[in-house]
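For this depiction, one protein chain was excluded, whereas all remaining protein chains were kept in their positions.
Right, chain A next:
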Amino acid sequence: VYQVFESVAKKYDVMNDSMTLGIHRVWKDILIHKMNPSPGTLLLDVAGGTGDIAFRFMNYVRSVRQRQLQRKLKHLQDLSWQEIFESYQKDKFNSLGDSQVIVCDINREMLKVGKQKAQHLGYSEGLSWVLGNAEELPFDDDKFDVYTIAFGIRNVTRIDLALQEAYRVLKPGGRFLCLEFSHVSNPVLSRLYDLYSFQVIPVLGEVIAGDWKSYQYLVESIRQFPPQEELKAMIEDAGFFKVDYENLNFGIVAIHSGFKL
């Protein structure tokens, strides 16, 4: 699996856009909206490679923070200029409201691409990049408010271990969110989806990335992955409560959510 992502790292984003016709962006946006993070949230994004989730999180939190500041400023109408100036100064340097993301990935190449993207797009504060294995995270217990794993969990050999680790590093009250390809139950759509996956995606891999085999592997690994209910049971086994899932696009993708209580 490691070598698949090594060769795939640089063209990852281009391939994602081509394979999903850009829809993966919508899926990731939906994930962040579902998360609805408030400023001050500490997020761990596992298998976050090129940073898609991290950047969206920061944008969301920043805009929430903006609105917070605007509301605050409205209440300062009756204060003196001095007081307004001071409070504005204090808040100005806290545009993220102390929110933080740690992007953790097992693959150095993916992290490298992510860091470059962050620099290029202008994300600097509140963002850390850590090399690590989802089955054995290099973090203390009870640390994070939210744990996300977007399109990463199907590449983990021991999903149960990854789930246990997720449980461990989350604070009590923390939320587990998983965005992953899942199963389409509708038979018509399922046939079309299979046709597209097996016929078109490896071709796209060859034409865009010069790599048929990695994308053949990707398509096959999606089929091997546990369906919605099974994954839900696995998440419950790890100790999470209120586990639920939401199908996107008829089950092509699903968001599973659980809480550590």
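Keep this in mind: a residue touches a chain if its C-beta (ideal position, glycine included) is under 8 Å from a C-beta of that chain, and two chains touch if they have at least 3 such contacts; residues count from 1.
Rule of thumb we're sticking to: contacts and distances are computed from a predicted model.
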**Request:** Look at the options "Two-component response regulator ORR21", "Nuclear pore complex protein Nup85", "U3 small nucleolar RNA-associated protein 4 homolog" or "4-hydroxy-3-methoxy-5-polyprenylbenzoate decarboxylase" and return the one that UniProt uses as the protein name of the missing chain.
**Result:** "4-hydroxy-3-methoxy-5-polyprenylbenzoate decarboxylase"
**Complete:** Given A:L73, A:L121 or A:V207, the residue that touches the chain left out of view is A:V207
**Prompt:** Considering the whole complex, which of A:S38, A:Q68 or A:Q216 touches the chain not shown?
**Reply:** A:Q216
**Message:** Need a quick check: the contact residues on chain A for the chain that isn't drawn.
**Reply:** 3-4, 198-200, 202-204, 206-208, 210, 212-213, 216-217, 220
